[in-house]
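A single structure is presented below for examination.
Every protein chain except one is present and positioned as in the full complex.
Letters A, B and C name the chains as they come in the text, with residue numbers starting at 1 for each one.
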Amino acid sequence: MQRFPCPFCGPRPETEFHFMGEAGKIRPKTTQAISDAEWATYLHSQRNEKGTVREVWMHLTCGEMFIMIRDSVTMEVLGTETLRKDAS
Amino acid sequence: MRDDRNRWPAPIARRDPMTVGAAQLQEVALTRQTLVSGPSVRTTEAPLIGWPDLVLTDRYALCLRRDQVLVVNGQEDSPGWDATAQRAVSDVTDGYRVFDLTGPSAHDVLQRGAEIELLPRSPSVARQLYGLGCFLYRVGRPDHFRLHVSSAHADAMCGHLLAAMKATSEVLSL
Amino acid sequence: MGAYSAWSVFKEGLRDGRGWRQAWRTPTPKKHYDVVIIGGGGHGLATAYYLTKNHGITNVAVIEKGWLGGGNTGRNTTVIRSNYFYPESAALYDLSVQLYEGLSKDLNYNVMFSQRGNLVLAYSEHEMEMAARQYNAMRLNGIDAELLGPNEVRKMAPILDFSDTARYPIHGGVNQPRAGTGRHDAVAWGFARAADQAGVDIIQNCEVQGFVMEGGRCVGVETSKGEIGAGVVGAAVAGHSSVIADLAGYDLPITSYCLQAFVSEPLKPILDTVVISPAFGTYVSQSDKGGLVIGGGLDRVPSYAQRGNMPVQEAVLGGLVEMMPALAKVKLLRHWGGIVDVTPDSSPIIGPSGVDGIYLNCGWGTGGFKAIPAGGYLLAHCLATGEHHEISKPFNRSRFETGQLVDESAASGIPH
Partner (left out) sequence: MTARRLPSGGVIDRTQPLTFRFDGRVMCGLKGDTIASALLANGVRIVGRSFKYHRPRGVWGSWVDDPNAIMTIRLGDRELPNVPAATTLLENGMEIRAVNAWPSAKHDVKGGLDLLHRWLGAGFYYKMFMSPDWHLFEPSIRKMAGLGPVNTAVYDDPSDQVNAACDVLVVGGGPAGLLAARLAAERGEDVWLVEDHATLGGTSAQVTAIDGQDPEAWVTAQEAAILAAGGRILRQTTAYGIYDHQMVGLLEKFDFAAAPRRWRLRAGRIVLASGALDRPITFANNDLPGVMSLQGAADFAARYGVLVDRKVVVAARGAPAEHAIALIEQAGARLTRVAPDAPLKAFGYKGAQGIAIGGLRRFADTVLVSGGLTPLVHLWRHAGGKLDWCARRQAFLPGAMPIQMQAIGAANGTYSLHDALEEARAAGTNTPVTRVDTAEEMTPLWPKPNSKGRQWVDFQHDVTLKDVSLAAQENYVSVEHLKRYTTLGMAADQGKTANMAGLAAMAAIQDRPIPEVGTTTFRPPFVPIPIESFHGHYSKQLWHPLKRLPLETAHRALDAALCEYGGWLRPGWYGNGAAQTHIQAEAKQARETVAIFDGSSLGKIAVMGPDAAAFVNFVYYNTITTLQPGRIRYGFMLTEGGIVKDDGVIARLGPEHFLISCSSSHTDSVRLHLEAWRQDGNDPDRIFIHDETQAWATVTVTGPKARGVVETLGLPLDLGREAFPHMSLQTTSWKGQPMRLARVSFTGDLSFEMSVPARHAEALWTSLHDATKAAGGGLLGIEAMSILRAEKGYIMIGKDTDGETMPHDLGFTVPRNKKTAAFIGDRSLHSPVANAADRKQLVGLAVGGDDVIPTGAHVVLTGTRQSQGYVTSSYFSPSLGKPIALAIVAGGTNKMGQDMETWHKDARTSVTICPPCVFDPEGERLNA
């Protein structure tokens, strides 16, 4: 049972969290023309690094979405960043 | 479709107090539960209860998340978005059933449902217990725990708690 | 002694096996090969074998970072089946089953493909309707299948819980009689031995560290044992596909997850088929040695660690106890994990990588073992001809751009 740090709630068991995807994906402005390739990249491309990864997670019990930096080999959690501008 | 009417025992609407070993489970009737969200609800609603705070008042606000609280026993509040107060309000009194778990082995019972330690502190009382969502906090005494569980899973939560109370009562080594 | 047979075993027995030859050599890499295959797992070795067998290409090297068959080939739960819904998947996986059916004789190595059936359980009338949808699809795809009621299920697997109190009472299921299990290591070793005998160099403990590019085309690989030139390169490195892709400069829509497996102490025969329970999220078979071989879903956290995590262990093994309560007290002997490639549609990627001169075989998700012969057969075809085999066309990476996904989970409850 891994333990992840929710930026708001603090450390909680991994079962309270949901993996949302890799960090840094920007949704293309779909009101403008976007090529199939661009859209496919947004939908499907993965860095899938072996080592340090930046991922978006949701803490299901409090709904907080945040960025977690982990090591995908050792499973060590290296830190979190909140998605909110006004994190307090 | 599969007729399971006999596979599932009928739900218990209001539970009578039940003691197993050194733990007691009792259903609690609250007058009102109000879900309130907004950019600043954590500062406007008081007293704000987190983990492992002890509730000492009749009316209190459970901190569920950064921008959401559950006001317990508050006054009636009109549902919807209040633009001036910047508050979103829903009356969820019937959405959650509330149970008190008390006694010397109450904590052991909870530890069968999740890693429940008094530290570290957590601003939020929302967590998973036995894989089900709930709001868990303490009332008055250190060994008096209270949990809110969504009405539809209340029976399941009680089933878990009773199974754990039974297991706990059989533990001599603890 | 070259060929394996009862006779050769008898003869060697009389002379203390002094005559048994190396199953494969330990060659020093040549400067250049017509084809270099990265990854000495089942798919890579099968690719090499079919290059020699189907295309007469023997100047081939298989480069393996560790020991051959040491990745998912040696870590899976050995299920072989082709009970798929879409014609594209059915064609791919049944090619594999057909090749498996002749594989032991073909390789002169007993891979113990044991066609004891693969039973997918259904627990309600609605699930029986979905089962019928699946069964009919299989039949129309030309795959053998049986739509079973509870009594037929009981005949196949009496150890299942048929009591009234079962959380999910059994209504029936879909069986594929030709499906079953194989001896996973033997598949890798058999392909390795046969490829080696045909002249393929299998180079173990050799890590690929980079690619040699010339005018935008890949002409070789840099390895821990020096540079090796290649006419064309094939990559079959399940679990590390993204790592190799990163070295070569193409990207993949793949996320790596740990998939766990479990084996119990050896028991006298108690389960004679492979049973999959989508509702309980657990599947199980019994090996010839007597151990229950148990598997389930992916871990919840993306991972490159070949190490399992508790919540999934509890879900999978708890599911087994609910499925077969009589096995509750059977002891777990070992559990482990393998790293699998997961694509958006849980179907593999075969064909051009996007970098000239490199072809792919990856993205098999949780189902790579059953596809080993086909995966090798089809990648060999790409490497030899530069073009897709009809069967591998739908699995080209371009499908993620056109949206023409092959998503089995879309149409059926079968875990993919």
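Convention: contacts are C-beta pairs under 8 Å (C-beta built on N, C-alpha and C of every residue); 3 or more make two chains touch, one makes a residue touch a chain.
Keep in mind the model is a prediction, meaning the values are calculated, not measured.
Within the whole complex, the absent chain has one touching residue among C:Thr47, C:Asn76, C:Ser89 or C:Ser104, and that is C:Ser104. In the complete complex, the hidden chain is touched by one of B:Leu48, B:Val92 or B:Val139, namely B:Val92. Only one residue from C:Thr77, C:Gln115 or C:Thr343 touches the chain missing from this view: C:Gln115. Although one chain is not displayed, its contacts with chain B can still be listed: residues 1-5, 7-11, 13, 35, 37-39, 67-68, 79-81, 83, 88, 90-96, 108, 111-112, 114-117, 130, 132, 150-156, 159-160, 163-164, 167, 170-171, 173. Although one chain is not displayed, chain A still touches it through residues 1-3, 18, 20, 27-31, 34, 36, 39, 43, 56, 58, 60, 63-65, 74-77, 83-84, 86. The set of chain C residues touching the chain not shown comprises 4-6, 8-10, 13-14, 16-17, 20-26, 66-67, 70, 74, 87, 104-105, 108-110, 112-115, 124, 126, 128-137, 139-141, 147, 159, 165-167, 183, 185-186, 189-190, 204, 264-270, 288-290, 305, 307-310, 313-314, 317-318, 320-322, 325-336, 401-405, 407, 409-411.
In this section, only the chains that are shown with their structure count from here on.
Averaging C-alpha coordinates per chain places the centre of chain B 46 Å away from that of chain C.
Note on chain placement: the centre of chain A and the centre of chain C lie 30 Å apart, centres being C-alpha means. Averaging C-alpha coordinates per chain places the centre of chain A 29 Å away from that of chain B. Taken residue by residue, chain C touches two or more other chains at no position, since every residue touches fewer. Of all residues in chain B, none touches 2 or more other chains. Those residues of chain C that touch chain A in the shared complex are 240, 242-243, 246, 251-256, 300-305, 307, 309-311, 344, 400-403. Chain A meets chain C in the complex at residues 1-2, 14-15, 19, 36-37, 40, 43-50, 53, 55, 72-75. By the touch rule above, chain B contacts chain A in their complex via residues 64-66, 68, 114-115, 120-124, 126-128, 131, 133.
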